[in-house]
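Pasting a structure below so you can have a look.
A single protein chain has been removed from this complex, and every other one stays in its place.
Presenting chain A:
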């Protein structure tokens, strides 16, 4: 019974999403010259469908949330055979329970917000269907017990993210962004393929995730490396971070889900799940922790340098994910990382929805153009403010508490790591305050829309916020503020017990106080410094362009590979096929030669023999003159010769 619930949890969003997306695309094909298939569908289209697509998607999301709560309480596990000796299993343990509820809740909030947004054209079905598929893939990812099933969901999530980022496919820039995001994450995904093969080679024939730390011999290191690379790519950690910047080309609700509870969260989840594996190798844990810390620092700086609110939030996602990755890499940070993940999901989805609401209303996401947006739209502004203050790590909000957990886990491992984390926390305060500073300026928003040319402005017509969008925004804002309770001694103990992470360190009061002081100081300094901010310099341009990561990827990989491909295509045509053609020509030339030999050699010889025979024949006819006396003379000569021979021989 409970097993059926778990199957339903993943089958419902996946099935409904696929149906919704496919039927939306299929029906759009109907207008135009009629064909046999279309005529029937045209009739059924008499009833307008666009609103029903939104509502049914929201219904599915709500049902999924109910199922998620049910499985989180009942903790079922199911499995089915997949390959020889490898099963496809789903199981809800403590970590999965937290994840499924988070994912389903954020998805529901985002879809509720999107349902209230003014129409996005005829393609609502495609959008909502893909969102459900995306969330469904994430749900499978966090419940899968074996590597192949995890990889399936993992890659499906990548594919749906492609469809969502490239949602406005008529604009080439957005379609290209979708390709960049998919290809970058797939590059990292190769790590999971490698890990699966290495686990098989290392004797883990079942490919169960919990058996991976038992991989034998050097294969253990390959498995760890593969898992780490895949997770870092999905979580947009260095050096993969740039795809997250391009992912901003999608609609705001997509960003709200992709940056919070899905996609990027999958990487952090995998590292938390693979915590025993990371510990088993010795090098993987510190590597992961330091990658997270460096990402939190560097992408924090990138976020500070942004002039576009969505880009700022995107960079902050990478940086905040850095804290989760840092936690996963430490010896005792599973509960801390999980708390950070959940709190960040609520914060970031709310912030993106608010930014999206302004984008819809004002037609811009440029920070200078958003001055006063929070005052012009106070309800959205209040939610954004709550989110930004949380993101800044100010006490007593949730990310402050969660980050303290992470930092204390880091301090237990290394003081340098702790210092790096603390510095990253200060940077987080700076970029959060920067966003807040702009939107809360006292200038009221102009009545006219603030279009900029050549920049991502999404829907261009200024509109007013629909009322139905406030509710999910406020729920998320409230959650982001209060989820800090997870770090209070009581709930924190409960979370540790839930995750089976009993002995993990808790922050001392002085640690919490120090991080609060650092955050407050950084926030205050930023608030003071922002009006006096210097002009753009080379360094800030470097940070603004996401450390030139994408350029580097193009220069180091994309262009050389394309050049190699073109060179090989010429090689294939000229050399490989050229050799075949030469061989054919050679054969033909050989045939001509043989023909000449045949004609001029063999046949000529035959003709010469025939001619010789003819000449001999004509010679033989010579003596036959028909004159008797000549015959007598010939006979005499003949006899004389014979006599001579007889005499000589004797």
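The definition used in the following text is that a residue touches a chain if its C-beta (ideal position, glycine included) is under 8 Å from a C-beta of that chain, and two chains touch if they have at least 3 such contacts; residues count from 1.
In this text, contacts and distances are computed from a predicted model.
A chain of this complex does not appear here, and its UniProt-recorded name among "Phosphate ABC transporter permease PstA", "Asp-tRNAAsn/Glu-tRNAGln amidotransferase A subunit", "NADH-quinone oxidoreductase subunit M" or "Aminomethyltransferase" is "NADH-quinone oxidoreductase subunit M". The chain omitted from view is touched by exactly one of A:113, A:127, A:182 or A:323, namely A:182. For the options A:63, A:194 or A:530, the residue in contact with the chain missing from this view is A:194. Although one chain is not drawn, the whole complex shows that of A:568, A:593 or A:636 it is A:568 that touches it.
Residues 22, 25-26, 28-29, 32-33, 35-38, 80-85, 148, 151-153, 155-156, 159, 162, 166, 169-172, 175-176, 179, 182-183, 186-187, 190, 193-194, 196-198, 200-201, 205, 207, 222, 561-562, 564-566, 568-569, 572, 576-577, 580, 584 are the ones on chain A that touch the missing chain.
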